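Complex shown without one protein chain; remaining protein chains in place.
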Amino acid sequence: MDAILLQVLNGLDKGGAYALIALGLTLAFGTLGIVNFAHGALFMLGAFTAVSFNKLLTLQKVVLDTAHKTPWGDPVEIRTPYVEAMFGDFGKFMVDWSVPLSILVAIPVMLLIGVIMERGLIRHFYRRPHADQILVTFGLAIVLQEIVKHFFGANPIPQPAPHIFAGSADVGAWLGLAKGTIVYPWWRLIYFAFSAVVIAAVFAFLQLTTFGMVVRAGMRDRETVGLLGINIQRRFTIVFGLAAVVAGLAGVMYTPILPPNYHIGMEFLVLSFVVVVVGGMGSLGGAVAAGFLLGILQSFASMNEIKSLAPGIDQIIIYLVAVIILLVRPRGLMGRKGVMED
Amino acid sequence: MSKKLINRRELIRNAAIGGAALAAPLHFVRDAHAEAYCNMPTGKTVTLGFNVPQSGPYADEGADELRAFKLAVKHLNGEGDGGMLNTFKPSSLKGNGILGKKVVFVTGDTQTKSDAARASAKRMIEKDGVVMISGGSSSGVAIAVQGLCQEAGIIFMAGLTHSNDTTGKDKKRNGFRHFFNAYMSGAALAPVLEKAYGKDRKAYHLTADYTWGWTQEESMKKFTEQIGWKTVKTVRTPVGAGDFSQYITPVLNSGADVLILNHYGKDMINSITQAVQFGLRDKVVNGKKFEIVVPLFSRLMAQGAGDAIKGVYGSTNWNWQLQDAASKAFVKSFGKEYGQPPSMAAQTCYVQTLLYANACEMAGTFSPAGVVKALEGFKFDGLGNGPTEYRAADHQCFKDVLVVRGNEKPKSKFDLLEVVEITPRAKVEYDPKIFGGELGPVNAKPC
Partner (left out) sequence: MFAKTARGDWLLFAIFTAVVLAAPILFAPIGAGYPDLLQKFAIYGLFAIGFNILFGLTGYLSFGHAAFLGVGSYATVWMFKLLSMNVLPAVVVSVVLAGLFALLIGYVSLRRSGIYFSILTLAFAEMSYKLAYSVLTPITNGETGLQVRNLAKAGVVNFQHGDLRILDRAFGVVEHGVPMSNLFGIKMSGWPGFYFCAAALIIGFFIAMRISRSSFGMMLRAIKSNQNRLNYTGVNTRPYLLAAFVISGMYAGMAGALLAVTDPLAGAERMQWTASGEVVLMTIMGGAGTLLGPVLGASVIKYFENIFSAINENVLHQVFSWLPQGVQDVVVSILSLFVGEGWHLTLGLLFMLIVIFLPGGLMEGLGRIVSLFKRGKAASDAAQNGQEA
């Protein structure tokens, strides 16, 4: 019983991550009709915003100690972080909390990146075939990756969560079960809560504001909205920036779970496309629902009992579900008719 | 490079089957001289091929291997401070290249994919005319390139490859491995684990679901069961899964008190980071502190895993903090050149290059037949691993194995592993027959 509860919890946690990653992708697709293969790269850039911020905070004053030598004869370097030297305990706190604090940095940075990308490149591809969009965004993803690799190397860079979230929470005890039966890492619970907040914020933004209303109208029928004299173009630019922010934040918060390297985006690219398509192209609700569905299914498929029934099922479950859903329900879980069918 | 082009007779035969449409112009003229073996060096230089991952997740390991190769070439040509050339014995190296020919090298990107690695190796053989290829950072790639070198008739000096298969069922006469293997990891780790964690332990394995993972799981299971541990469960995980949480959650209530992670590289970094997040190392099960073991790890990986690796036991081929004269000489020379200590991948690649050069000098030829004969059963010392032997029966180096632990209080960003024990060679030796496979005949035919 507790094993199943644990897997459900794990599925929700995974699902939150999948949904968050897919949300930005489907936002860009639903509004702009752009198949963005650079979405994974945006996720990666977000993660590296956190890495850079941490590096910045831990910038160290280097003093050469000529009394001691390294085995190859150079003087030993003594390093003290500037932040600690300047701010003392508050500096230590900032370093400890660098991942959550990076959110503040990532929002403007990712918005800027998104807007530049849309203005500079994506805009010229609205009317081009999807194949061209794929090629150009894929090329962009490679370029961004290689730039990051040049500065940060190929090895993963660990980003610890704030100290107080390092351990695990005894979820079982909250539910009235025996102590220690269901423990779950604090940071993953936080990630889950964080994704819920971001998703809710995006929905609220689109559903409750005038801006959101116009965008939603634009998603349905761009031409008519344009004919009404509304500058849908500028709004779409902002929406793309928003998608970049969502992808970036997903990346920032994921760094304590998965030490990021320059390749991390590519690993999420295929997955996020599958989630989006299962949910229905351009459907935000669908992306969220599909994210949770796939997360939970994957979690269960990895249980030993199920694997012994169907060997290898944990390897293919996501794709298998995608195939079945697309065959049974052509437009995905919540997709609208006619989207992206030609 | 015309010597590697087709000969006229082959071309005519080929054109005949190809039909009239294929009647290609007879532009290939074979060099006048006869070639005794593939890519026989005729000029003033000899070319070696260094095939390492330059892109993909192992690019940092590859970059370090390349640094080591460049350093080895420098030392062979008599430049720099000579590094381990000064400690290596018995050495026939003179510091004037190999057999009087200056050593030059070509590089290639394996992308950690067998196909790309073989394409790159073929380029080196067919276009650049190399007599030896070295490098690699995964067993699949190493085995694929080793097979290719056997077919082509050149020598393969394996770099970082840890699977039992490389010198087990997939061994080849033209291929040699200096690095240790999963079997040795198991044999060396078990006694140390017994001392640290006792005889009464229940182990849970998470294993990368591919050939290397399986061989390591098998070896670890065998040796831990010999010291009285029980194996609760062995679970296979997809390669490159990223998030391993769904495999870690069942460990929590499985009754196991040790988790053995048969993962490598990025997978290992992710799985150990996540296992620690799930509080496994703070847990107490069966009245004992829960422990994690990572049978193979390297300093570069430890760097990626950060705090999670502290206090975790594993094994490694070599560590830069070893205090023997050879290791010190190598670290000094590498550090001076690049401002950082070498990784274990760098050491094995450097050593392999020296061993190859030395074998050529011993044999007095670059011919694979001579080199293989010189290397088989070659006993040497002074290359950082103590007394070592290239066993003739399977072309595997036998030497002491290092058991290491993630350093609790690193003094610098390179000071990540501490050597706990140096397991003597006798304890990790095995009968070459247990893995099957055959070396086959040496291929020293012209290509």
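So that you can tell them apart, the chains are marked A and B in the order they are listed, and the count of residues begins at 1 in each.
Just so it is clear, a contact is a pair of C-beta atoms (placed from the backbone, for glycine too) under 8 Å apart; a residue touches a chain by one contact, two chains touch by 3 or more.
Remember, it's a predicted structure, so these values are computed and weren't measured experimentally.
Touching the chain that is not shown, out of A:L6, A:V35, A:V183 or A:V198: A:V35 (per the contact rule at the top). Per the touch definition above, the residue from A:A19, A:A141, A:A244 or A:L333 contacting the chain not shown is A:A141. When the whole complex is considered, the residue among B:K113, B:K266 or B:R405 that touches the unshown chain is B:K113. Contact with the undisplayed chain is limited, among B:A59, B:L206 or B:I292, to B:A59.
Mapped onto chain B, the interface with the missing chain covers residues 1, 4-6, 10-11, 13-15, 17-19, 21-22, 24-25, 27-28, 54-55, 59, 62-63, 105-109, 113-116, 118-120, 122-123, 126-127, 138-140, 143-144, 147-148, 150-151, 163, 165, 169-170, 209-212, 236, 238-239, 436-438, 440-441, 443, 447.
Seen across the whole complex, the unshown chain contacts chain A at 35, 121, 124, 128, 130-132, 134-136, 138-143, 145-147, 150, 270, 273-274, 277, 281, 311-312, 315-316, 319-320, 322-323, 326-327, 330-332, 340-342.
The definition used in the following text is that only the chains that are shown with their structure count from here on.
Per-chain CA centroids place chain A at a distance of 35 Å from chain B. Residues 55-60, 63, 209, 233, 235, 238, 240, 242-243, 245-247, 249-250, 252-253, 266, 269-270, 273-274, 277-279, 282, 300, 303-308, 320, 328, 331-336, 339, 341, 412 of chain B are the ones that touch chain A when the two sit in their complex.
The touching residues of chain A, counted against chain B in their complex, run 2-3, 6-7, 9-11, 13-14, 17, 70-74, 76, 149, 153-158, 160, 166-168, 181, 183-185, 187-188, 256-259, 261, 263-264, 267-268, 298-299, 302-304, 307, 314-315.
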